[in-house]
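With one protein chain held back, the other chains of the complex are shown just where they sit.
Now for chain A:
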Amino acid sequence: MALPESRNSFSVQQMIQQKKQKKNKLIQTEKIVPFILLLTAIVSVLTTVGIVVTLLAETFTFFNHVSIKEFFTAQKWYPFSETQGSFGILPLISGTLKVAFIAAIVAVPIGIASAVFLSEYATDRTRRIIKPILEVLAGIPTIVYGFFALTFVTPILRDLIPSLEIFNALSPGIVIGIMITPMIASLSEDAMTSVPKSMREGAYALGATKLEVAIKIVIPAAVSGIIASIVLAVSRAIGETMIVAVAGGSTPNLSWDVTGSIQTMTAYIVQVSQGDAGYGTTIYYSIYAVGFTLFIFTLMMNLLAQFISKRFREEY
């Protein structure tokens, strides 16, 4: 027996239908959303793949023009000479390492000393004031540091060392050191703060002074974090571009001299990018080969830092 169809029952049917539709839509969203989010997460992987593939592909093209042996062993980097062009990366590497080494000499003592001061000596209030200021120092754009190196540090150094050229390795090295100091200070301080208080108290109870606690207890316990911070900071110094491009000059040479003009790997890439080396020339491909070398350098150091902080971490 069929029920008489009223307006009411039709409406209930419709409501059920609507409810079903809504539920279906909800279920669909639940299925689609994770997929979309996964795609966004893949972007970061694609970026890495993109970097490696572009660098590798263009570097291979470069090695069609220049032999690998020349690239790694030749003592000269004269890419712009038409007749006797020479592509030996050693001078660029030497320039890069010189600057990074000077930066480390400046940054390591100052950075670790500030870290010890902040974690062992400073009161909570002092720490709360100083740490943000150090973070400001880390957030200043590198071009500003470059300007500072060229217009302030270089003239002062030239007063002290008359033989210093306008463009040299010393000035950008020192300024990069200043730039990476907050990084070492902040990361080392984190490592030192995470050393448990009970260990310090034990040493104090035996009559140790703050200095003895810092040097004999805290630093040995936090050493993996401290070394990792140094490696990371040096890796940053190697990849630093604008400071050396502004104040370092553009004369690649293979020597230990820090008073003369140099060129780092990054500064070379900048120089070529600004010039009008046409697409497809050997010089154009050379920036990828140099960039790839730089990438390998920094990647190695970052992996080393991760390895050190994992492998040698003291767990308490």
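Just a few scattered comments:
Here, contacts are C-beta pairs under 8 Å (C-beta built on N, C-alpha and C of every residue); 3 or more make two chains touch, one makes a residue touch a chain; residues count from 1.
Keep this in mind: contacts and distances are computed from a predicted model.
Chosen from "Phosphate transport system permease protein PstA", "Cytochrome bd-I ubiquinol oxidase subunit 1 apoprotein", "Formate hydrogenlyase subunit 4" or "Molybdopterin-dependent oxidoreductase", the protein name that UniProt gives for the omitted chain reads "Phosphate transport system permease protein PstA". From the set A:Phe62, A:Phe87 or A:Phe295, the residue in touch with the chain omitted from the display is A:Phe295, counting the whole complex. In the complete assembly, the contact with the undisplayed chain comes from A:Val246, out of A:Ile217, A:Val246, A:Ile283 or A:Ile308. In the full complex, chain A touches the omitted chain through residues 26, 29-30, 33-34, 36-41, 43-45, 47-48, 50-51, 54-55, 58, 109-110, 113-114, 116-118, 121-122, 130, 133-134, 136-137, 139-148, 150-152, 178, 181-182, 185, 209-212, 232, 235-236, 238-242, 245-246, 266, 269-270, 273-274, 279, 287-288, 291, 294-295, 298-299, 301-303, 306.
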